[in-house]
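Yeah, one chain of the complex is gone here, protein chain that is, but the others are all in their spots.
By written order: A, B and C. Residues from 1 in each chain.
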Amino acid sequence: MTAMNPVTASLLPRYEMVRAATMSLVETLSDEDCTPQSMMEASPVKWHLAHTTWFFETFVLEALEPNFKPFDPNFRVLFNSYYNQVGHQHARHQRGLLTRPSLSEVEDYRQNVDGRISALLLIADSAGAEPDRELHRRIELGLQHEQQHQELILTDVQHLFSLNPVKPAFYSTPRIPHQPAQPLEWRKFEEGIAHIGADAEDFCFDNELPRHRHFLESYSLANRLVTNGEYLRFVESGGYREAALWLSDGWAWLNQGAEPRAHPLYWSKQGDQWLEFGLHGVSPLDEHAPALHLSYYEADAYARWVGARLPTEFEWEHAARSQSGWAPAEQPPDIPRLIQLFDTGWQWTSSAYAPYPGYHPEEGALGEYNGKFMVNQYVLRGGSLATPLGHSRPSYRNFFPAGTRWQFSSIRLAR
Amino acid sequence: MTAMNPVTASLLPRYEMVRAATMSLVETLSDEDCTPQSMMEASPVKWHLAHTTWFFETFVLEALEPNFKPFDPNFRVLFNSYYNQVGHQHARHQRGLLTRPSLSEVEDYRQNVDGRISALLLIADSAGAEPDRELHRRIELGLQHEQQHQELILTDVQHLFSLNPVKPAFYSTPRIPHQPAQPLEWRKFEEGIAHIGADAEDFCFDNELPRHRHFLESYSLANRLVTNGEYLRFVESGGYREAALWLSDGWAWLNQGAEPRAHPLYWSKQGDQWLEFGLHGVSPLDEHAPALHLSYYEADAYARWVGARLPTEFEWEHAARSQSGWAPAEQPPDIPRLIQLFDTGWQWTSSAYAPYPGYHPEEGALGEYNGKFMVNQYVLRGGSLATPLGHSRPSYRNFFPAGTRWQFSSIRLAR
Amino acid sequence: MTAMNPVTASLLPRYEMVRAATMSLVETLSDEDCTPQSMMEASPVKWHLAHTTWFFETFVLEALEPNFKPFDPNFRVLFNSYYNQVGHQHARHQRGLLTRPSLSEVEDYRQNVDGRISALLLIADSAGAEPDRELHRRIELGLQHEQQHQELILTDVQHLFSLNPVKPAFYSTPRIPHQPAQPLEWRKFEEGIAHIGADAEDFCFDNELPRHRHFLESYSLANRLVTNGEYLRFVESGGYREAALWLSDGWAWLNQGAEPRAHPLYWSKQGDQWLEFGLHGVSPLDEHAPALHLSYYEADAYARWVGARLPTEFEWEHAARSQSGWAPAEQPPDIPRLIQLFDTGWQWTSSAYAPYPGYHPEEGALGEYNGKFMVNQYVLRGGSLATPLGHSRPSYRNFFPAGTRWQFSSIRLAR
Partner (left out) sequence: MTAMNPVTASLLPRYEMVRAATMSLVETLSDEDCTPQSMMEASPVKWHLAHTTWFFETFVLEALEPNFKPFDPNFRVLFNSYYNQVGHQHARHQRGLLTRPSLSEVEDYRQNVDGRISALLLIADSAGAEPDRELHRRIELGLQHEQQHQELILTDVQHLFSLNPVKPAFYSTPRIPHQPAQPLEWRKFEEGIAHIGADAEDFCFDNELPRHRHFLESYSLANRLVTNGEYLRFVESGGYREAALWLSDGWAWLNQGAEPRAHPLYWSKQGDQWLEFGLHGVSPLDEHAPALHLSYYEADAYARWVGARLPTEFEWEHAARSQSGWAPAEQPPDIPRLIQLFDTGWQWTSSAYAPYPGYHPEEGALGEYNGKFMVNQYVLRGGSLATPLGHSRPSYRNFFPAGTRWQFSSIRLAR
């Protein structure tokens, strides 16, 4: 009996774990919970489960499986998100109308594709030959993609539940109050040429490449994120009604609805009590917790209010690399340590999402993954409480339009 | 033991039958099928199930049950459709986001209210006394309301399914082809004063009252509805591109989307073959079947194309009463008989929905049932294949805006 | 020398007078005032001047002038309002962008067409023969059309000026305060068959035909219009915030903007003082003046608030004919006289604009004048302070959508 190739030996269990992690997220959700789409930008949970499977089916099986036949030809269209080179897509704003296929059929779809991916991996590597690099690369891309959607499942369920007047909780356990935050301190970085972008060795998305040089003037970053309590002072001092604090588009965004926006997305006020909605349902606003679910406009206005600014993505990456763990750390005890880089809230940067010098998207449909969105969006760096462990890194570039609030987005100040 | 009051003896089984009929409609639907809202004008099946129950809870139990307590205070808002005098309403366009309460909780709600209605009816009438007329009136109103929603459940499911590219069928059985239609003949009615509106004796909605006089010039009505085959000739002769055939608003309505409307809502063309979507899924267009799902604009344009017009609601009612069954019929054999009055498709009339002379809506919230919609809508008369048996009558006034197509609406010509 | 035909002898001076009256309206306006379009529904003054001329050019000259050549081929499209059978139309919402042709070129256009119409009229009738009935009919139609646009010039200028923060006045003279209104009295009319529609003898639009019978239950009409003072009490008692007073569409209309509508279009409040904008500029609200510039929704809600209703157009016409002047009047001194029928404000009726029994629009493009608008609009009857003398009559049917406010529209109550 042929011994399993050692690379496969690590990729196959990883595949199974990541795919199972997705399903474990939806364990407590009903079929109904998995059906609706709460807004254009969000997707139904069922759609996430199917689309991530479609991704493996399209970019692994269709590309590499002998005698490929789709699980269901309709799914090719229904669960294609935005890949024009693959073909037509079901209208994005109508994803919530797909009561068929049922959730249970989508689970069958997942199992079918999982089986075929496993088989492909086992067969390809069984001969003791070189591992099939293209197969491994595509599976790894699918897993990274799946992890992105794990975070989106949480943001999208939270948004859906927020629009239900009964305010359901995703977690049945109560929210644990935060400890008081550390004092805000500034960590200074000297001017110089920074190396920006991913190392070739580990996995990265194409938008993190090529690694290149960027000149940075000296700058300082806050050691931690802005807290709810700090942001509340901005709200209560009238910050949302002071045009001078806002970008022109931000001021228009504040005032575009029937009621002007006057606080973060998930905040509300009952009498004198500020409340916050989240995956634990409604609870009193925790002033020690980091302020989350903020738009770029809100982050920018807050920074202006305190006389600071948002960092560029280059400043952020350089700082994150200077932190022990990813880069050689010789951090003396009197230099403040940057915390909450990857595990609390994505951090808005003032950098528009743009290609790095020399960037070329991959040929074919996979080139649509990142490149075609490089306009009118802003880069967020780091990661959040909803980002799967091991998914984040200093060169990671998340991106959303400036008015986006339903993501776990937060503020790290710079100056 | 007191004998049951004979009126109760007939109302209670009727209550149980109508309520059960609603549930039997949704037997083959999954929880997911019952969740989404396909457009503003339609509602989720789950919402229909809950709203009809809310109607009984609000207008029967809250009004007449001793020590009334709501099943769930949230439901007071979630399932209030448009009764401002009852209180706030959940945003109409967000009915499809209510994954909680679950369908099963809504079924519990139905059972709870059904039990309390039965108890109320039994107690009220148990003393052998006079039946409680107000209780009976309100229950009967609730049952008529429930029957209206039975039809809406079908129209709304069909619309939802039509937007799913997999085109699910509501019925598992195949569609039975229609026999060739009778020749189109005209039945003439002489001028005179017609009595319009409901008799006081049987149930009617307030908009059917008061009975009053209307002078009719002589007119003729077609004996049957326009068929798909006849309408197809209008389509294929370029009727949708001939401005002179359309009302000005109708022409604007044709051209308001990215693609001009060019055929009825549920028609499509595959190569040379016209197809029709319906509760049986997609099938070839049946030329002998009546043309359904037409807007007022389409009905009006078709009528103009053939040199006819739509009837007024007064002409229609007068004609329907002249037909045997409701009015003394002495129909000689050489007078064409009007068919498809109540059981095929609602028939657009050229009458704007307006109050009859002397109309007064009921006091209180129930006065919002009909009266406040008496502007910018057109009256349809008769009934459709989806109208529950026994729910239709010659004085019944259905009404929708002129652009409405997802109802079972059809054309009966006049001249 | 041939004597002038006596019909021409009256039509030619009438033509000249009506055309001159239009120009006298715009005497005090600058070229700039005549250029912009304040909203989709309104038109620039320059466009009115050109369109009314286009109407004569198209429907008189093109039809009847030997060797017809258009003044300017571009004008055929630029100044066609909505006649699809004549050809394309300049985009309606872009009428205010036509800085060329200049106002002075449009005046040249008017003079050119006026000269050709006069010549045609003189030649056609010079032989002492029968007057050319078709020529006369078409010229008379053009004059009636011109008079309609005379009123629209005033409503459109007032609307344009109202949106200018400097609030220009059209008239340089101050507004004369009204005398206190007569007491509101009700005039009763008995039930019976009324004859509705125009006599064949005098000019009328096709929508006033055919004359036909309509059964009226007995009803009463208010002797005069609702005053500003009466309407103000509705406003100040919270009428605009009481959903139960409004039609459902009316309530939605009140609340569709960023700020809910809370008073009539041209009213505003400065401190405690209510102001009204009009052709005389801004002045304090005159409580004795009739309330003008109301939508159907406002008229209907006010009527409901006082326990009355709006009349049908049939009731209105029957009443207007019963008044001395048009019908044999034997009005005893104890019967209240209806005033303000034709000279103050158009009166909303509860009648949707629909064809009379047997109505047929004229063949060809002139058939588009009225008929294609017979959906989703409501009939106003009478006339206003801006209606040219001699243009109104009991059978006249004006029509606008229910949300229209910039016309001189008012309330006469019925019950």
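We adopt the following convention: a contact is a pair of C-beta atoms (placed from the backbone, for glycine too) under 8 Å apart; a residue touches a chain by one contact, two chains touch by 3 or more.
Keep in mind that what you see is a predicted model, and the values were worked out from it rather than measured.
Chemist: Determine which one of A:10, A:28 or A:376 touches the chain that has been left out.
Modeler: Spelled out, the listed residue whose C-beta touches the missing chain is A:376.
Chemist: Tell me which of A:10, A:28, A:85 or A:111 is the one touching the absent chain.
Modeler: Counting the whole complex, the residue in contact with the absent chain is A:85.
Chemist: Touching the hidden chain in the complete assembly: which of C:61, C:103 or C:181 does that?
Modeler: Hidden-chain contact among the options goes to C:103.
Chemist: Given the contact definition stated above, which residue among A:39, A:232 or A:354 touches the chain not shown here?
Modeler: Of the listed residues, the one touching the omitted chain is A:354.
Chemist: Which residue among C:14, C:90 or C:415 touches the omitted chain?
Modeler: C:90
Chemist: For chain A, which residues reach the chain that was dropped from this view?
Modeler: Per the touch rule, chain A residues meeting the hidden chain are 82, 84-85, 193, 212-215, 217, 219, 243-244, 246-251, 296-297, 300, 309, 350-352, 354-355, 357-358, 368, 372-376, 402.
Chemist: Which residue numbers on chain C touch the omitted chain?
Modeler: 30-36, 38, 46, 74, 77-78, 90, 94, 96-103, 160, 163-166, 168
Going forward, only the chains that are shown with their structure count from here on.
Chemist: Moving only to chains each one touches, count the minimum steps from chain B until you reach chain C.
Modeler: The distance in steps between these two chains is 1.
Chemist: Farthest chain from chain C, going by the mean of C-alpha atoms per chain?
Modeler: The most distant chain relative to chain C turns out to be A.
Chemist: Could you give the separation in Å between the centres of chain B and chain C, each centre being the mean of its C-alpha atoms?
Modeler: 38
Chemist: Taking the mean of the CA coordinates per chain, how far is chain A from chain B in Å?
Modeler: Centre separation, chain A to chain B: 47 Å.
Chemist: I need the residues of chain C touching at least two other chains; which ones are they?
Modeler: In chain C, no residue touches at least two other chains, as defined above.
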